[in-house]
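Got a structure for you, questions after.
In this view, the complex is presented without one of its protein chains, the others remaining in place.
Letters A, B, C and D name the chains as they come in the text, with residue numbers starting at 1 for each one.
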Amino acid sequence: MLKVENLKVNFGGIEAVKGISFDVKEGEIVTLIGSNGAGKTTTLRTIAGVVRPASGKITFDGEDITSIEPSSIVKKGITLCPEGRRIFPDMTVLENIKIGAYLREDDLSADIERCHRLFPILKERSNQLAGTLSGGEQQMLAVARSLMSKPKIMMLDEPSLGLAPIIVKNIFDIIKTINDEGVTILLIEQNANMALRIADKAYVLETGHITIEGTGKELLTNPKIKEAYLGKKN
Amino acid sequence: MTENVLKLVDMGIRFGGLNALDGLNLSVNKGEIVAIIGPNGAGKTTAFNCITGIYTPTSGMIEYLGKSIVGEEPSQITKKGIARTFQNIRLFKELSVFENVLIAMHLRYNDNIFTSTFRLNINKEKEMREETKRLLDSQDLYKYRNDIAGSLPYGIQRRLEIARALATRPTLLLLDEPAAGMNPQETMDLTSYIKEIRDKFGLTILLIEHHMDLVMDISERIYVIDFGKLIAEGSAKEVQNNPRVIEAYLGVDGDA
Amino acid sequence: AGGSGKAATTTNESGEKVIKIGVFEPQTGENGGGGIQEVYGIRYANSIYNIVNIGGEDYKIELLEVDNKSDKTEAVNAAQKLIAEKVVAVLGSYGSGVSIAAGEYFKEGKTPAIGCSCTNPQVTNGNDYYFRTCFLDPFQGTVMASYAEKHGYNKVAVITQLGDDYSEGLGNFFVRACNEKGMEVVAQEKFQTNEQDFRAILTNIKNADPEFIFAPSSIATAPLILSQARELGITCQIGAGDTWENGTIIENAHGAAEGMVVTTFYEANPSTATGEEAIFLNGNGEGVTAKGFSNYLVNVEKQSPDIPAVSALGYDAYLAAYKAIEKAQSIEGPAVRDALASLQYEGVTGEISFNDDGDANKDSAYVKEVENGKFVFKEKVGAN
Amino acid sequence: MLKINYKEKINVNLLIYLAIIIVSSAILIYLDMNKFQYNYAISIIEKSLVYAVVALSMNIVTGFTGLFSLGQAGFMALGAYTTAILTIPVASRANVYYMNGILPVLENAVLPIPIALIIGGIVAAIFAALIGIPVLRLKSDYLAIATLGFSEIIRAVIASPMMDKITNGSYGLKSIPGFNSSLECFIYSLICIVIMILIINSSTGRDFKAIREDEIAARAVGIDLFKTKELSFVVSSFFTGVGGGLLAMFMRSIDSKTFQITLTYDILLIVVLGGIGSITGSIIGAFFVTAGKELLRFFDEPFAVAGVDIPLFRPGFRMVIFSILLMIVVLFFRKGLLGGNELTIRHLKKFRRKKNLDVAGGAV
Partner (left out) sequence: MNLFLQHALTGISVGGCYALIAIGYTLVYGILRLINFAHGDIFMVAGYFMIFSFAVMPFPVAIIVTLVATTVLGIMIEKFAYAPLRSAPRMSVMISAIGVSYLLQNLATYLFTALPKAYPAIPGLKKVITIGNISTSLVTILTPIITIVLVMILLWLVNKTKIGLSMRAVSRDYEAASLMGIKLNKTISFTFAVGSLLAAVGSILYFTDRMTVQPFSGALPGLKCFVAAVFGGIGSIPGALLGGFFIGVCETIIKAVGLSTFSDAFTFIVLIIMLLIRPTGLFGEKNIDKV
């Protein structure tokens, strides 16, 4: 459903993404892994329309969406839960959840309820200013906010960054739950171990190129991956 | 051998209505590597901020080498030998790698504006540059010396931040989530790196981390805090099996 | 250091020899409005007297206008530009501050300068290359005090603009004269440059209950002071210096200007009162009435037919330069300067001759009052 | 630039700058010898030099230390008035203070120009030190508005009737001795500029930059935040004060209106146009803005094509064009003409290549 072809992105003189191609099928969990600065975040931001590519093509359900406005991309059903959470700190938790559904005109209550079911703590904190939440709670809020736009495909950028182990586990469970509810997932993770376990398909990105691809299981057992990304212990 | 380097006694700090830290007790001995873990928002970074003088605790004591350092300026505390890195990397982004480290040398080469402007400090400056070169060399960073710090890959930035902290010649080094954003392999590399600098520079290290592999691997003792209070303390094993820690922090199968 | 004072002649396309007279006026900035009016007078004079004969040869006189933006830092470069262009003489500027700033440079460049309406003593003081065709502030302040005394006002109030040498200077001289005459100054208020709210100080003045308010300041502030005073119910007469003789004030004050008085340099038609008549001379030395100038203002410059006093002074300043060049039979700065120093002629604003300081020897000013939306000549007043 | 190289290698740029200085001096000497012919050019050069000093001093605090200060006009006023009061010839004083007289102590206080300039700088620096204590705690825009406020307060005090016998209140000062030659102006400016460059490239200058980059990290490596900020502010103000003194010498007569906020804006404009954090940028910017305004003067004069007057060309048009040019530079050179870099040989070579790369990509 989402297809990226030969995508290149430059920042000033730096080439961050040097011509990558991959696709995501409906209902899948696809993960991008790779070391720091490999261009993962840049790829997602380009798909979301907040960064303009130098060349290449992005299609969604067969439609060219390269370089259209971020708001139109959201409207088409693609959302990005950005790196670093980026919640709106001086709005309440509930307002943050609601703003996720900015483009929707229909009734939100069912979806708000779903968020509250997934993240009970957010219901408790409804009227608290989001900036005062702890890191993990903010991360949950960011995911909940992305869900509110009723995405067809949800892109998550390192949702487990800096979180306590107990919450990391939680987050992956929830990603799985969301996926079971029918949302396609494109996930970036440093925690390759966990990511590959839930992924249907995975791509490894190295300095702007895709070097390895395969199913999650394949990559989990790939010796090169083991050495470079999973640590020797596994 | 068991010379005490850092001691927090009943330290507390409030932000408005929030008790971010509440009667924290903790001590670090010379040459140790000690870890602080705990859920998000537990107050770990806040503890670091209190130790380094960025916040002044509202109650309690901080003793460094047997003397209180409460209320002192961060720069003063650094001069006394406590250096740190930050949870969100804080390099001098637009300056070169060389300059980043060179600036951290300043505190040991007292210069005033007059001598530095009219280059009366030329010998000191030479020495500083030599030392910077040696330090970068030893940390395998010399090849990046002319690169702008902000343009470096994340992992290198982390190492540079540590190198910059080392340039102040600390006795005690505080590392705040040094492995955040690193993959397991990079995290393992970092583990040996931390051990290496501890031995090489004769450091005492206090670190905050969520990567349990790293924490369990290198720390001699672990403090666990939650809601600003100590909930457990001890060796990796002890902590790992402590039910309160599992409940609050690690989760049921705590090897994530 | 110092220039040679050698002016340049050039030849234009039609083969005439051309010399230049510099016009150093603000055409933009705070005093741009007044500056341009002075330029009108200069341009009109130039349109009549555009050929001067030196040593049997005709020279065409062209104007070189530079905008000093009412800004001292700009003024230095503008003045230098005129000197660099080798003008024979310089006319201007409206606003004493810029004239003072440029004065040193004209002196150094040995380029004689003739101020039109810059009334501050400092312009010519210590500068033997600066002349002017108007009277000075000490005189003007005294004239207004005499007027007030004559009309039986005993309690007067003064409003001046801080940091403005014209306003503060004139106000100060007025206060001194009043004190000498034994009148009581019941209130002395000051306001900041660009101020638009005078109600607070006017309320204080109202409370002091003066019989006359003297408020020398800029064209822009005048309507504000007038209308806010009337709005607060202040009914006494309000007076000001020469800058307020400007039609736009009456228009902008929406009727609040009625009854205000100003001292000024020029009256087109004082015959009704004194039997004299102001005469503009045409190119042949024949007298023509002010009509010619009015027509020029209307037809060429698209202005109202009333001749502002500063335009008349501009006219006189140009004429002084013209006559000095003719008299000196030279375009050398020092020669023209010497000719100016001993010049004497009948200008539209009265007889023009200069004293040792370079100031025009003028012993009377015209007082005008606004009646039915027009400045109406009231009387001619001397220093006492 | 002018960075003392601690290695043995000879700094090519240093030689080039020396050459530029020598050639400039030669040109100025030539202009001075033909003063009457070139007075206009000389006055533009002098003004540019003065503005270069002030712009660079603003750059120290704004560009290199990252403290957004808008107090320039006020510190210039202090320097200008001090210099003027100490240099107006005794003979002219009664004449200058014609309205209210002069304070007896000042009646005969005349000092040589260089000393007066330095004292002007010191007065500005002392005020900066006092103002800095409370104000430097503020951040970014709040610091800007507070310093702007102090600048206005200084101006109000200078113009106030209470200061009549010192500053001549509303009447301003004149008869200030000017530069004898453009070379003199060049020498004063050059000394200031060279010292500022030495400061910027010294270890103190590195501390300034560290604060600009990250205050918290700077403290964590042992930089005393307050002391260093204060130092930067005071040093900058010293040179701003000297620059003000130079401006007074250039103008020969000053009053409080000269030192309004627009003066600060003009300087800021130069700094940003040249490139924040660029030494050569500030200097080039000063010439660009000052000369630009003058070169556009022909827009104010009537202009005829084939005998037909083009009605657009009348007074005021110049400034419209100037504003538009300014906007164009701002919009197309986002980081200023030099964008935080220094104009060096290497830079010139790289320039073309870099421009090509800049075109593609970038965030929306």
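Rule of thumb we're sticking to: contacts are C-beta pairs under 8 Å (C-beta built on N, C-alpha and C of every residue); 3 or more make two chains touch, one makes a residue touch a chain.
What you are looking at is a predicted structure, and each value in this text was computed from that prediction instead of being measured.
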Selected from D:50, D:96, D:135 or D:338 as touching the chain missing from the view: D:135
Given A:34, A:53 or A:100, the one touching the chain that is not displayed: A:100
Touching the absent chain when the full complex is considered, from D:195, D:261 or D:291: D:261
Residue among C:200, C:298 or C:376 that touches the chain left out of view: C:200
Chain not shown, touching residues in chain A: 48-50, 69-71, 74-75, 79-80, 82, 86-91, 95, 98-100, 102-103, 145, 149
Interface residues of chain D (partner: the chain not displayed): 134-135, 137-139, 141-142, 144-146, 148-150, 152-153, 156-157, 159-162, 216, 261, 265, 268-269, 272-273, 276, 314-317, 319-320, 322-324, 326-327, 330-331, 334-336, 362-364
Those residues of chain C which, in the complete complex, touch the missing chain: 26-33, 36, 162, 189-192, 194-197, 199-201, 203-204, 207, 219-220, 223-224, 227, 231-233, 248, 251-254
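As a convention for this text, only the chains that are shown with their structure count from here on.
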Chain labels contacting chain B and also chain C: D
Chain whose Cα mean lies nearest the overall Cα mean: D
Distance-maximising chain from chain B - centres being C-alpha averages: C
Interface with more contacting C-beta pairs, comparing C-D to A-B: C-D
Inter-centroid spacing, chain B versus chain A (mean Cα positions, whole Å): 31
Euclidean distance of C-alpha centroids - chain B vs chain D, Å: 42
Per-residue multi-chain contacts in chain C, two or more chains: none
In the complex with chain B, residue positions of chain A that touch it: 14, 33, 35-37, 132-137, 158, 161-170, 190-194, 227-234
Chain C partner contacts - residues on chain D that touch it in the complex: 35-44, 47, 92, 95-96, 98-99, 156, 159-161, 169-172, 174-175, 178, 180-181, 247, 250-258, 263, 293-294, 297, 300-301, 315-316, 318-319
Footprint of chain B on chain D - complex, ascending: 4, 6, 195, 198-199, 202-207, 209-210, 212-214, 216-225, 231, 235, 340
